[in-house]
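Just one protein chain is left out here, and the rest sit where they should.
Our next item is chain A:
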Amino acid sequence: MVAVLRWIVFAVAAFAMNFPVIVTLVTSFKSARELSSNPGLTVSAPTLANYASVLAETERFNIYNYLLNSLVASLLGTGIAIVLTLPAAYAVARSEVGQRLLLPLVINLRALPLVIFAIPLYMMYQWLGLLDTRLGLGLILAIVNIPLALVILVNAVNDISPELDEAAMMDGASPLRVMFSIVRPVIRPALVTTFIFGFITAWNEFLFGLMLTTANAVPTTVGASFFFAASGGGVQWGTASAVMILGALPPALLGLIMYRQISGSMTAGALKG
């Protein structure tokens, strides 16, 4: 009896929490005619026409550009964060500096509303010519990713026995070499998790994409919202749904494939931070 009830609760929760995604997915397969007559959750004649029209449109609304911008900026934002936090994590775990000031500072950064820095960053970007560039967006996404990356990597290095790198140093290897050739391979799983998590976070970021890009470097989250505003005669719900599904697909797929690692790092990041 209780077992059945558990299944029911699971089904209701999964349905309710994924409801917007389900509705959008269903709508993206409806023809224009069906859209006007049937707003429900069923499709009588599924069609791929909406996806075809989104992928064919390149003039006013170029989804390839938005997806490419998101991809490049997210890769930059994740890569830069890892390159900067790996040596820092090694230092925090293995030396006497960094634990008192840098680590708590960076961890608390996660809890600050980043909108605080948005306006001066906007001005700074104007001076530096970084407004509306993928590099500019990527640099900010690195800031967004750094706190969790540092927490995950510090924990990972702390989990390795210090004797491993001690032995290597005895053999005369430089600290940089030890970090790169000894420690990095051992914490590979943590690096992968950091990368996946950072990529999803970066892809899904919205506020800085909205503020710092206008045309050339617009990411998918922002581009999708343009699509709602731009169509003068009311929103084309079929194509809009296809856009939203395409934009949500990369992080969702990544997340579903790696859900174990992500749930692990989410809990660890929250509790050890």
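Methods note: a contact is a pair of C-beta atoms (placed from the backbone, for glycine too) under 8 Å apart; a residue touches a chain by one contact, two chains touch by 3 or more; residues count from 1.
Definition applied: contacts and distances are computed from a predicted model.
Among the names given as "Xanthine dehydrogenase YagS FAD-binding subunit", "Anti-sigma K factor RskA C-terminal domain-containing protein", "Catalase-related peroxidase" or "Sugar ABC transporter permease", UniProt records the absent chain under the name "Sugar ABC transporter permease". Among A:M1, A:A16 or A:A56, only A:A16 touches the chain left out of the display.
The chain not shown here is touched by just one of A:T24, A:T47 or A:N65, and that residue is A:T24. Seen across the whole complex, the unshown chain contacts chain A at 3, 6-7, 9-10, 13-14, 16-21, 23-24, 27, 35, 39-41, 80, 83-85, 87-88, 90-92, 94-98, 102, 104-106, 108-109, 111-124, 126-127, 139-140, 142-143, 146, 150, 162, 165-166, 169, 175, 179, 200, 203-207, 210-211, 221-222, 224-225, 228, 235, 237, 240-241, 244, 247-248, 251-252, 254-256, 259-260, 262-264, 266-267, 270-271.
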